[in-house]
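Comments concern the structure below.
Here the complex is missing one protein chain, while the rest keep their positions.
Chain naming follows the written order as A, B and C, and within any one chain the residues start at number 1.
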Amino acid sequence: MVDLFVTIGGVHMANPIMPASGSIAEGMADLVDLGKLGAIVLKTITPDIRQGVKPPRVVEYTDATLFSIGIPSKGPDYLLNHTVPFFARFGPPVIASISADTAEDFGTLAGYITDPRIAAIEANISCPNLRAHGRAFGMDPVAAAEVIRAMKANTDLPIWAKLTPNVGDIAEIARAVEDAGADAVVTANAILGMGINAETMTPRLGNVVGGLTGPAVKPVILRMVNQCAEAVKIPVIGCGGIATGEDVVEYMLAGASAVQIGTMNFVHTAAMEQSIAWVTDYCTRKNIARVAELTGALKLPVDQNSEQRGAVAL
Amino acid sequence: MVDLFVTIGGVHMANPIMPASGSIAEGMADLVDLGKLGAIVLKTITPDIRQGVKPPRVVEYTDATLFSIGIPSKGPDYLLNHTVPFFARFGPPVIASISADTAEDFGTLAGYITDPRIAAIEANISCPNLRAHGRAFGMDPVAAAEVIRAMKANTDLPIWAKLTPNVGDIAEIARAVEDAGADAVVTANAILGMGINAETMTPRLGNVVGGLTGPAVKPVILRMVNQCAEAVKIPVIGCGGIATGEDVVEYMLAGASAVQIGTMNFVHTAAMEQSIAWVTDYCTRKNIARVAELTGALKLPVDQNSEQRGAVAL
Amino acid sequence: MTMTAMAKPEAPSGCFPRAENRCHVVSNAPMNSEYRLLVVDAPETGLSAYAGQFFHLLCPATATEQPFLRRPMSIYRIDRENGQLGFLYKVTGKGTRALASLAPGDELNATGPLGVGFSLPEGTKHVAMVARGVGLATLAPLARMARAQGAMVTAILSARAPEFLMSRDELEAAGARVIEVNDVAGNSAPQEVINRLRDIHAETPIDFMATCGSNRLLGLTRDLCSEWRIPGQVAVEAFMGCGLGMCFACVVPVRDAQGHEEMKRVCYDGPVFGVEEVTAW
Partner (left out) sequence: MTMTAMAKPEAPSGCFPRAENRCHVVSNAPMNSEYRLLVVDAPETGLSAYAGQFFHLLCPATATEQPFLRRPMSIYRIDRENGQLGFLYKVTGKGTRALASLAPGDELNATGPLGVGFSLPEGTKHVAMVARGVGLATLAPLARMARAQGAMVTAILSARAPEFLMSRDELEAAGARVIEVNDVAGNSAPQEVINRLRDIHAETPIDFMATCGSNRLLGLTRDLCSEWRIPGQVAVEAFMGCGLGMCFACVVPVRDAQGHEEMKRVCYDGPVFGVEEVTAW
């Protein structure tokens, strides 16, 4: 019997696999036994009610997608009165995700939704910071830390900081949010991208830019997870392009303590369940008693320090 | 007849298509008429002689590759005595590419290889800066600008600054090198990534990290080209995942004045020639007299300012 | 509360009303130069589909096409007796080209049934449906549903030219009266169709209308429904990510009775909406 339990930033999980924010909603319960997941991460909400951006909202690539949704949100009351009760009944810990236009609003919202049915709050700091010309909070260590501090000041729930990959040095941001009190980091949100239709000479997305997600981004985010894991002591949750249990293992070897699966839920609703099964088999045949032993177990060359892994030399 | 001529940072080119540094070598001349290219960009050299990193040096993905080569270099004398004469005889302008451990070394090397057979020098600032713990020069606007200034002080040849995509705000770096005197920017080098073999629990590359290249990176680099083109007045050369003439057009619409094709040369040696033909057909059927008219011709929504394109909102 | 929401099935706890159905292809024959009919053997869950719902099809990778996302296809035929489902599709891009490569015996992974389909008010006597192109695929099972509820069905099928018209047989087999119009004959213009419908209504009053596939047809259906004060529904299309209401990619603006506009998910809140709810799409 493989022990799949992990504890991530104060949250006890039956296994290290959970959906990424925005990749499941009520509809998933029509096909999948949500009780089997390590945790249930909800879609980001904002303090206000939002409709999201102009369609088209999705572009397809060979093994990636470019989505731009614009965080449609029904606000915190809907979350507490409808979404949380809906998902809480399945058993796994429920993780809320929030976003806001300013650090203070992050804090206020975190306080407002603090509730025993919520196990932790994920801070989606990839969204635009109104005070910084639309740059994401997560692109600046100071702004990122402010968000986490504002949230910690308003709630006792564990805070997971979901980093943006659109930075030069993600380890620096991870360190900043750790110092500000974050209980875990999620690495990472989507990579900013753009699609163009040559025939019409127009952007493929109503919002022009969107987030690149899906298997194609895995090598990039895997590297970032490794960089974060080397930089901080709090757990790192890997998220980016995971499709199979093998991907889960790769992320854990790179340093992740748990993982989130996003886009693949749209293509194969069984992706999370199958990944749990694959990881269990892997540990069994490798004689690994506890899945947590995989975290950071990558065998790196002894003669290479981590500084030598900070730049491309082609 | 479509006019394919473009002038990029002081270099006159018969068409806007050229190989990316490191994607062709003498062997290409055995299959392809190099005389048809817009320019011939040579592999990066360093002042010293280097053997490169430990194999394995390549990992394959669905439509991307992760390479880590380590810039093997035979040094500047070999460049001037062998490489330049070999490529100069084909006709298109020859662009040298250099890298070094410090800004001063960039300057010295640029001066040393200044030669009438070389039309411009590309500064590969994606390589590690020895003074900044291995972070790339191109990750820091100050270091990037220093490199360009050192080169400009030592040569009259046009300088193209080849940016690294491993930054949060590529427009900031583009502005810094423009201010330092760069004649064009190349956007961009490869995205830092990592591959792991779950079975062996080891990195897939001898060097652990490498550069992700090929079609999968196109949406990300296309976005960066658009950001650079909005930020600077000097020409932007698009480079990342281009496989077809359609990709070339997308890059030009996003703001590129010319493009470089890298990884696809390894798969289809005819990729550059076929792209030139496709772009010619495209312009013909769209009644576009000069290919240069495509640059920046993307029709953006009128109600969205460029700040709204700086972050992901999913 | 919108009318369509009434039809949303309640998920019985512990059982799953939707599934990734692993179906076997029975046939996948061309109907004309553009359309193909894909018939598959389907498991129980798949067969619980009703008119207006759709499936999200995993299109196979081929030598030339590797579609990443699934593709939505309306359910065209629900044959519970033979345990079969049918999809009528137009070969347009990489997903449908890949679908066209399926041969009898191949597996098709079809997630569904999905979405909220048509809901016919009890006691409906005469359903009029107007459709063009692939919209026909969506309306065919509605004809069967209406007949089973005892209503009469008149279907106006519109096409570019007579040779592109499909589903006449399917609809007639369902017990519908079929009227064909086409651009070549010049009798497919909105005003012509409106005149036809007025005549039909004068003969046997229409008390429910259904449409899909074109903004023009939606416009005329909405107008007639409002004039005759009868309910009408429209099946809407949108680019999809998940098909399950999770990604919010497939939204269209929907107006409620108070005139408030809200973005609704075609895959989960629809694809069938009241004609008065949908503005343009």
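Criterion: contacts are C-beta pairs under 8 Å (C-beta built on N, C-alpha and C of every residue); 3 or more make two chains touch, one makes a residue touch a chain.
Given the structure is predicted, the values throughout are model-derived calculations rather than measurements.
Here the chain not displayed is in touch, across the complete complex, with B, C.
Of the listed residues B:Glu26, B:Asp77, B:Asp179 or B:Glu307, the one in contact with the hidden chain in the full complex is B:Glu26.
Among B:Pro76, B:Gly107, B:Gly214 or B:Gly240, the one in contact with the hidden chain is B:Gly214. In the full complex, chain C contacts the hidden chain through residues 60-64, 66.
Although one chain is not shown, part of chain B still touches it, namely residues 22-32, 51-52, 55-58, 60-65, 67, 69, 72, 214, 265-270.
Convention: only the chains that are shown with their structure count from here on.
The touch graph of these protein chains is an open line. Once CA atoms are averaged chain by chain and compared with the all-protein CA average, the nearest chain turns out to be A. The two chains most heavily joined by C-beta contacts are A-B. Averaging Cα coordinates per chain places chain B and chain C 49 Å apart. Between the CA-based centres of chain A and chain B the separation comes to 32 Å, rounded to the whole angstrom.
Within chain A, contacts with two or more other chains are made by residues 22, 61-64, 67, 69.
Shared interface positions of chain C, i.e. residues touching 2 or more other chains, are given as 66.
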